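Taking it in order: structure first as structure tokens, then the write-up.
A single protein chain has been omitted from the complex, and every remaining protein chain is retained in its original position.
Note that the chains take the letters A, B and C in the order they are written out, and that residue 1 is the start of every chain.
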């Protein structure tokens, strides 16, 4: 089968491999961090072809000395900065609590966003509250920033009797239209063309609302990603397409998604879409990039593609142990630090925050989450009976229930009687 | 539903529109043709990141004065040039004849490659004969260049008794493994990841054969395209990924595929793949580009992405009338001319060819094709009984025929008896 | 509804789209070559010129993008009506249809819905070979959350399409391309009869609906029940006339939700049942119909439910008339059922 011409060297298959595996000492000194304003902020009306270099640079605002610097500095006031910090800390507190709840067997599944909070919180703050968000599963920070009731998130996680989604969805697959937050899918990247379609619809109606979509760097390999980029470019859709490059897709490092040869931000160039690469652990840079992109979209300057360069500090979900595939303590060595920590230090430097305030807020948020958790658990936890009525299973398949689902529903009810005896009552 | 903020301008949906429609006078004077060697030929071992500009330039060799110039000049000898011309002329003669055969009702369907012959013929000449080609439906020039018997192509087009594909495939959907030509699919772009997989397999076995794949600019929008580019980049596969940008996808101009904002060649940059934009009507440029790419692949320098900038001179297929959606005579005004004409003039300029020789060859090829057509028609034309035995319909679904297909085959045979009487005999 | 006009299937579909574009600013058409050109089968001819480029437009060749963008548009509040050029090419968009369009309402408990109608020409009989002839309808009937509709004539096509567009759930609307221009007797060697000779070509010019989920009885009869849809409705009619058998012919029109009452009543009445479709046999929709009928009418049946279908092979280009479930195959099955 193989045909080897003697005068030609044999071909070789390259299989990307991360630099560090369990047992190795992670060392990120080869990651180069460009200086602030290595590329200055261009005008929002810039033509994509003129700003290619942004896809290979790194938008930064918070410097190593924790000062906010350069042309991208969004110049937020202290109140906004504190709110941003609080939203990120709330997200982290929520994640910690819910992770524990899963470990305690109160639900089936959970996913933390630790280390990546800026990519949800700062982006949500830079958008208008009615701009439509199409998140992946790791953007809980958007909901918390937009003031979605925490107890509702928990009810969903517990699939309990008050779960707005009737226990149908895996934990964390929220849906919140009144907070302009699209229903989360378990299927990666499907939200990408949907966000573009939503933006196209908004534009076709002369609306003023734009849309924004998030996915992981691993998910960029799906065909949906490409369809979305193509449609966004062709119709100049008012959409912001974002990739959270947290270096890992379950156990696969970013090289398996194509990260060895170029940046993820570069993907946008091929479509003629303005593309930014941003320090995803710098909440001010994230805010500034989103703001720039949103302004472009709002002024009919079209779509923007953004890569947030960040790091997934924890496991992929409660179902995996990162110690099995990557070096320990990678996050601690991550050259771009931790977004919460960086914003905290910046605020302290500004004289607008202190270690004491920080510690107090930490405790306050932990308490808040704990208190809310109790409230949610009063509505039930997974697998302990306080779920939605069984018949709800047959609702919402269609607007009106067709005969075959009615029959199946009756059958299910009869089965419950048989199972639990005549005392059983459909709730 | 629509929410209009009074202080914001309404969004607008952009729908791309070609510059000319039926009734308009086409004018391509805005297409800028860079000078030869505006970007010189880089070393084959160049790193993709260092040669971005090639994706926005235009690889050219044959100048307006019909001389071959510059660093890309492949310096083919006169014999090779004449062979290239002959292969292109043969392709055109074949197309003309088969188009007419369809019009005469001898088959159901045909697709010409007029104006694009260089993208098949010159590429095939630049590859080794055992490099694997994954064509779309418009690369008949590869088969003709590689010496595939013309009569076999015609038998396939007529779905006749000698059709190697047993009348199963739509006309022109050839398959020729002994000529390293993959079975053509009706589904656009599916061959893209397959070509990458083939190249990965070859590399993993230490083979020396590379693969090459073609699709139209319209087809680049499919998710398969993106999967292929991603896999090619990740595994550094020895594959040449080509887009024949002939400006049209049935009735849709290239802007509907994303051609308004950037070049198609630019698509490759986002993956970190070396990318070339080439004058597709310049057979020497096409040859040179493919040669460069093939050398890269063979030396483990990885994949290359090539856009051939060309023009679809005729209708999409026998099923459409281009006069219904584009300006008449666009091809005549195409600034990059006709590949056959350009190579002919070059050869004449070199003193290696003459109008008389050209005319004679034109007639010789027309005769050859006509004679072969007779031969093929002796094996039958579509719908006139000389087809493959009916039972062949059930073969090759699986390697061994399972019981249900055997039953269905028996049923079919019984139906034929009922239909045609007891004289009927399965052939 | 007003006056009527003689229309073929394409004209009836075009009329439905035109009316819905007119009535409802949320309706948007998109697809490959459907804009200026009016579609490869001309179903959208003239609609871009009339309703504007942002209402009727060409798309990139990405079925995933077409359906995915459609889901997003529907979530915004529009009623997109994408066209997939051939049903054979729906697979790249299947994930967006089955994992997204069909699931939106359920997974969001009604927060987001997907009132999208995906139109697609399907079926064979036009020498389209294996990639322009497929009938994948059964796949969609297995996916909960999507409705599947197949019209068999101009009148139904228009009324069903309007109902589909107005439906608040995703609908896949398969148009039997073989009968776009005229009903098909099943005799490929006879001249094509135009729609104008068929009663169902008398189509109201205005707005009307045919309810989804309701079958039509094309011919009443006592001897056996024939369940069919699309192109095969006409082939079955030819054969029934030839055989002079008193068959009740049910044109299902909507495969999901199915009109089980009409089916059950008819099968119980006649005690014999034949299912006819063009799709491949194994796990085709005929399997569901046969299973259902024997489940619900077992004690009324005097013979097994028979299936006449395409063979379990790809649709072969040159041998399509040996493949097609034509008059001979149908006649054979009817005779067998009546003998049993």
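Keep this in mind: a residue touches a chain if its C-beta (ideal position, glycine included) is under 8 Å from a C-beta of that chain, and two chains touch if they have at least 3 such contacts.
All values derive from a computational prediction rather than experimental measurement.
Among the chains present, which touch the one that was left out?
Across all of the complex, the chain we cannot see touches A, B, C.
Specify the residue from the set C:70, C:170, C:183 or C:286 that touches the hidden chain.
C:286
From the list C:144, C:217 or C:338, pick the residue that touches the absent chain.
Considering all chains, including the one not shown, the answer is C:144.
Using the definition of touch stated at the top, determine which of A:115, A:167 or A:238 touches the missing chain.
A:167
Could you pull out which residues of chain C are in touch with the chain that's been left out?
Missing-chain contacts on chain C: residues 64, 88, 91-92, 94-95, 98-99, 103, 106-107, 130-131, 136, 138-139, 141-142, 144-145, 256, 279-280, 282-288, 290-292, 294-296, 298, 301, 303-307, 312-314.
Against the chain that's been left off, what residues of chain A make contact? List them.
Touch set of chain A with respect to the missing chain: 1, 13, 15, 17, 21, 108-109, 159, 163, 166-171, 173, 185-189, 218-219, 221-224, 249-252, 256-258, 319-320, 324-325, 382-383, 387-388, 390, 392-394, 397, 404-405, 408, 411-412, 414-416, 418-419.
Go through chain B and note every residue touching the omitted chain.
These residues touch the chain not displayed: 132, 134, 164-166, 168-169, 173, 175-177, 182-183, 185, 187, 190, 192-202, 204-205, 211, 223-224, 226-228, 230-231, 234, 396-399, 402-404.
The working rule: only the chains that are shown with their structure count from here on.
Going by the touch rule set out above, which residues of chain A reach two or more other chains?
In chain A, the residues touching two or more other chains are 200, 202, 204-205, 223-224, 226-227, 230, 234.
Mark out which residues of chain C touch at least two other chains, giving numbers and ranges.
54, 59-60, 62, 64-65, 76-77, 92
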